[in-house]
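This is the structure, below, for whatever I ask next.
One chain of protein is taken out of this complex; the other chains stay put.
Labels run A and B following the written order; every chain starts at residue 1.
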Amino acid sequence: MIVGEQKPLEEIMALLGNARKVLVAGCGTCVTVCFAGGEKEVGILASALRMKSKLDGHPMEVDEVTVQRQCEWEYIDPLKPRLEEYDVVLSLACGIGVQAMNERFPATLTLPGLNTTFLGLPEEQGVWEERCQACGDCILGVTFGICPIARCSKQLLNGPCGGSQRGVCEVNPDIPCAWQLIWERAIALGQVERLLEVQPPKNWQRSRDGGPRKIVREDLRLTHAE
Amino acid sequence: MAYLADLLDQIGLGGGRVRMVNLSSAMAVQFAEYVREMTEKVRALGPNPLREE
Partner (left out) sequence: MAEERTSSYKSGSNLEKILRAGHFAVTAELGPPQSADPQVIRSKAQLLKGVADAVNITDNQTAIVRMSSIASAVLVIGEGLEPIAQMTCRDRNRLAIQSDLLGASALGVRNLLCLTGDHQSFGNHPTAKNVHDLDSVQLIQMVRVMRDEGRFQCGDPIKGEVPHFFIGAAVNPFADPFDFRPYRLAKKVAAGVDFIQTQIVLDIPRFREYMKRVVDMGLHEKVYILAGIGPLKSAGAARYMRDKVPGMLVAEEYVERMDAAVKNIPKEDKEARREAWQQEGIRIAIEQIQQLREIEGVAGVHIMAIEWEEAVRPIVEGAGLLPRPQV
């Protein structure tokens, strides 16, 4: 899932500037699951904004709404009639949701209340870790299901650098060395020889470096070009 | 609780206004003690700045 983290209140206040009427808009999908931008967080942030703005001497009127998914038109379209009353929308969705709101409702500015952090999973309650960088050319098949693009600090494709020691990365002892994990898995599966092949340079064109990416599935489209 | 205290600090109300303690129903004396401590602390922090005059 997409993992996000709320921006500090101070930064949010600065972003909101002189806005007097604000709609805090949450999202019921990824950011709800990672406790960053769901209905509950919307409620807490809205209260915090009301109190903070009042203490600062310029009280804001803050309303709350949470939609199932802020990244799909069908879920955000019902918001349209309400938006006129607000100076600004503060979205607690990921960067995709924020952009969807701005794209769909160009007359109203939607600001980000979260930092969209990574694609990852909750390792345990309260701990999230990155697993995927959406590089567009999955290599998990040759790295035994452990991604060195997302999990190696240098994105190495041909084995560990000289900074791997006692299973952790030189960058931070809290980061397990991805190549240590890959090596151990290769041994456990009895397929070490598969790691001895030289992996060629990666095609980064399929990653962000090729520009914004797009998938078109003609079989799924409702309107076909004649 | 730490999150809430931090949030109150960020808002400017003061994180000291909230505290959680674990007590059993048989610990009346300690309960009274905590309540007294907290009352003093909050009094020292002053009235809720958000309350209307």
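Going forward, a residue touches a chain if its C-beta (ideal position, glycine included) is under 8 Å from a C-beta of that chain, and two chains touch if they have at least 3 such contacts.
Keep in mind the model is a prediction, meaning the values are calculated, not measured.
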Out of all the chains shown, which come into contact with the hidden one? A
Of A:14, A:121 or A:171, which one is in contact with the hidden chain? A:171
Considering the complete complex, of A:81, A:126 or A:162, the missing chain is touched by A:162
When the complex is taken as a whole, what residues of chain A touch the one chain not shown? 153-167, 170-172, 177, 179-180, 183-184, 192, 195-196, 198-202, 204
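Quick note on the criterion: only the chains that are shown with their structure count from here on.
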Chain A contacts chain B in the complex at 8-10, 44, 48, 51-52, 54-56
Residue positions on chain B within touch of chain A in the complex are 7, 10-13, 49-50
